[in-house]
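Just one protein chain is left out here, and the rest sit where they should.
As written, the chain order gives the labels A, B and C, with residue 1 at the start of each chain.
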Amino acid sequence: MSKISFKNDYSEGAHPQVLQLLLASNSTQEPGYGEDSLSLKAKEMIAKKLNRPNIPIYLVTGGTQANLLIISHVLKSYESVIAVDSSHIQVHETGAIEHAGHKINLIPQQDGKLTVTEIQKIIKSHKDQHMVKPRLVYISQTTELGSLYSKKELIELYQYCQSNNLLLFIDGARMAISLTAKINDLTLEDIANYCDVFYFGATKNGGLIGEAIVFSNTVLADGFEYALKQKGALLAKGRILGAQFYALFQDSLYEDLSKHANETAERLANVLVSKGYTFYIPPYSNQLFPILPKDRLSKLAEKFEFYIWQDYDEHHSVIRLVCSWATESSAIDEFIQLI
Amino acid sequence: MSKISFKNDYSEGAHPQVLQLLLASNSTQEPGYGEDSLSLKAKEMIAKKLNRPNIPIYLVTGGTQANLLIISHVLKSYESVIAVDSSHIQVHETGAIEHAGHKINLIPQQDGKLTVTEIQKIIKSHKDQHMVKPRLVYISQTTELGSLYSKKELIELYQYCQSNNLLLFIDGARMAISLTAKINDLTLEDIANYCDVFYFGATKNGGLIGEAIVFSNTVLADGFEYALKQKGALLAKGRILGAQFYALFQDSLYEDLSKHANETAERLANVLVSKGYTFYIPPYSNQLFPILPKDRLSKLAEKFEFYIWQDYDEHHSVIRLVCSWATESSAIDEFIQLI
Amino acid sequence: MSKISFKNDYSEGAHPQVLQLLLASNSTQEPGYGEDSLSLKAKEMIAKKLNRPNIPIYLVTGGTQANLLIISHVLKSYESVIAVDSSHIQVHETGAIEHAGHKINLIPQQDGKLTVTEIQKIIKSHKDQHMVKPRLVYISQTTELGSLYSKKELIELYQYCQSNNLLLFIDGARMAISLTAKINDLTLEDIANYCDVFYFGATKNGGLIGEAIVFSNTVLADGFEYALKQKGALLAKGRILGAQFYALFQDSLYEDLSKHANETAERLANVLVSKGYTFYIPPYSNQLFPILPKDRLSKLAEKFEFYIWQDYDEHHSVIRLVCSWATESSAIDEFIQLI
Partner (left out) sequence: MSKISFKNDYSEGAHPQVLQLLLASNSTQEPGYGEDSLSLKAKEMIAKKLNRPNIPIYLVTGGTQANLLIISHVLKSYESVIAVDSSHIQVHETGAIEHAGHKINLIPQQDGKLTVTEIQKIIKSHKDQHMVKPRLVYISQTTELGSLYSKKELIELYQYCQSNNLLLFIDGARMAISLTAKINDLTLEDIANYCDVFYFGATKNGGLIGEAIVFSNTVLADGFEYALKQKGALLAKGRILGAQFYALFQDSLYEDLSKHANETAERLANVLVSKGYTFYIPPYSNQLFPILPKDRLSKLAEKFEFYIWQDYDEHHSVIRLVCSWATESSAIDEFIQLI
């Protein structure tokens, strides 16, 4: 019997509606390279959701691809990115941003969230041509640690950026999760209004593949179609990307799926709390970081897969448990019994 | 009524078996980033076909991505690529190879095929550190013009490369088409034996997406998994790529589909010949380049889509007609009636 | 006895005035990185000569460095350069432009000069995001073959660029030679007026080192000081560059030296003509391309160094003879006796 995985939010395939849509449109001849009717309709649906009719939208295959495409497109060679030290671009993208030519100015933050005060320090210490020129602030919603920016925090960051010639870019690989998290007070329309560019993912929320890049600051999109092609990100059969977002946005599927992930995680978190466990990072969304006694881990590992995030102390570890749109109630039941 | 397209070989979705496989495996939890069971099995099938049990294979999304990944991985910064002037990397990849840092040394050739004599001229004219160092020979099978290398020609190129410290790389976006072309005398195993690295595509032969990169010269593959991730080519749900090749290689589907494309094109070519038309490039495979009177084009264009390749003379144009795995007999019938 | 070299225009050291200036200023403490008084004064002198008081000027060490700095600074990643196939950036810079990420769209031209008609062809054939976007026209004055653009030709190129969203960049490694060539009708001020960016060299005209980059289109210079530092082009002791241009521009030395080179070459050309020799490229400036019988070359090579440019026919070769600011009259005398 194979183990149940709480390792990540991309273990399963796609929600059946995505595959049905691919099947239904399969034999129609369509233009290539993103000009297919599925992609066009998906973009139209997204634009409508954002209340921004002609906003430039591009569909790509994954998060690292989106990050490197956006950052290398909007920055000059000597401009740098400001990000927290736990950010995905810093830790888990094999130096893709540096390979694209840009330094990341790091800010250490335990909860994964950036503050204006910290950005200011970077700006003040970069004064002349012997140092890079900080130009883009990169944040994630939710962060790598499951935490969220509130509307107030986002507006504060955006206003600071606007006043200081900085671009604000939001990595939304887990955007859906943030939108349906209990403490969230932001809509997708808000997100578009309070940044220069962002993307949100299908991959971790019911899709097989796909991130949708949106340039709120529309002039930044000039020539982006060239960048897509040049970096190998333009699919011949763009319909494969279009179908994901079409299926997720034609009704409320996009929110329904992440709501399920959040609620499942919340149920799990509540049980952990009730059994007296504490958390390294408070449980904000679908990622939980409970602190467990080391001697319990091997027993759990017999039936479940999860990441051991880091040592907490001699006798305890922080583990990461991720619930997804596909996590079944029975999986939680089984886990609870063992804990 | 929408037009029938002979514009390219990626107008349709996937062969139904590919989608069925995705559906069947959809709810299984799988490891991410290419470690899923579909990808592993697909690679095993390919390796078996090549009679090279542990040959390094990597699945990526498209041809431009494959080209830039391979070329930038195996070359040092000052090493260059030798290619014909009609090659895909030269004409239709938005300078992806140069963006990755490498010059392409161009060889003009009407039929799209490279010869040892032409390569030698490049080698002889590049002598010192003031010029790039030619190091990789890039060819396509079939070429952009539908022509094919014979076994004798391929071996001759490979031996020259071997003797002159050059790497031979075969772009096989249309490899399946070449393998089932009437004049072909090469097997996929031969291809693997007579080059350093090649890839062959699912996208243009029944898949939704996907090219399989094979390092015959295995040492060249060292660290390639890092390059994949760094350039945004590693999909979280690798199963989407695995499924394509699994479906195509579990039986003879891969050859069956391209055979259909070639035979359909041959039928169309024969009719064109019988009606007295000539060709800019002889009809070798699924791409036809007939020379048609300009005054017939607008009438054809009412019912069909195709590329006007180039002017031939004052009264004639070369057009390109592409048949695919999905081209229906009735489409040919209709076209024949109009011509 | 060592041979006399006609191989190039950088065989000697510097004109004595340059070294005197370095000596005279040697013990003064100066700010680093181009803020020294010699560099500042040199730039002031150049700006005055151009009649453009605050025009941005940057001093760098050499031509390849200048070319890659300028081109990579003003282009987006997918924008390309239009140049003749004999241009320095294409042939003799080890792919520096491609290494910086940009394709060069090549135009074949025997005399090394670009025309509007040829540029138009490139523009018309580049239509969408599957191809690079031509954006910068690169020319040299004089060209690699010693030919020159007339004022009329330059204005025509510039106006075409202006109307077609193209930047015009002039590589002036041999600018001084062009300005004092017999058929020249352009001033340095004209050069600045009819292009977006150019540079002119000290290295081949009496300096030890140094090219002065001038951004006529001043907005293009934004952030260029960062690019200089990032690419390793900013010298700690900038005075070494400043001294070259200060010495050359404080009086008429810059023109005097190139006039000597041109006149010496003219004398040599006249003798060659009088002896019945013809030229591959007409003798415009300090580079001569006479066609000589192959059986005379070895005798010449006993006393002189020169490049054998290419075969002309079975019995003749084109050679290149270069005169410089330092070529002595006696060298010409000796050469004439042997020819």
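Please note the rule applied: a contact is a pair of C-beta atoms (placed from the backbone, for glycine too) under 8 Å apart; a residue touches a chain by one contact, two chains touch by 3 or more.
Here the structure is a predicted model, which is why all the values come from computation and not from measurement.
Colleague: From the list C:Leu19, C:Val91, C:Ile122 or C:Leu297, which touches the chain that is not on show?
Modeller: Selected residue, touching the omitted chain: C:Leu19.
Colleague: From the list B:Lys229, B:His260 or B:His316, which touches the chain that is not on show?
Modeller: B:Lys229
Colleague: Pick out which of A:Thr94, A:Ser140, A:Gln230 or A:Ser317 touches the chain that's been left out of the picture.
Modeller: The missing chain is touched by A:Thr94.
Colleague: Going by the contact rule already stated, which one of C:His126, C:Lys231 or C:Arg267 would touch the omitted chain in the full complex?
Modeller: C:Lys231
Colleague: Of the residues A:Val132, A:Leu145 or A:Ala331, which one touches the chain left out of the display?
Modeller: With A:Val132, A:Leu145 or A:Ala331 as choices, the missing chain is touched by A:Val132.
Colleague: Taking the full complex into account, what residues of chain B touch the chain not shown?
Modeller: Output for chain B: 33, 72-73, 76-78, 129-130, 132-133, 223, 225-230, 234.
Colleague: Tell me which stretches of chain A touch the chain missing from the display.
Modeller: The list for chain A reads 77-78, 80, 91-95, 97-99, 101-104, 106, 129-132.
Colleague: Since one chain isn't shown, list which residues of chain C touch it in the complete complex.
Modeller: Its contact residues with the unshown chain are 2, 4-5, 8, 10-14, 16, 19, 22-23, 25-32, 61-69, 93-96, 99, 203-204, 208-209, 226, 229-237, 239-240, 326.
Criterion: only the chains that are shown with their structure count from here on.
Colleague: List the interface residue numbers of chain B and of chain C, divide the shared ones by all numbers used, and answer same when the ratio is over half, different when under half.
Modeller: same
Colleague: Which whole number of Å gives the spacing of the CA centres of chain A and chain C?
Modeller: The mean C-alpha positions of chain A and chain C differ by 51 Å.
Colleague: Take the average of all CA coordinates in chain B, do the same for chain C, and state the distance between these two points in whole angstrom.
Modeller: 42
Colleague: On chain A, where are the residues touching two or more other chains?
Modeller: In chain A, the residues touching two or more other chains are 226, 229-230, 234.
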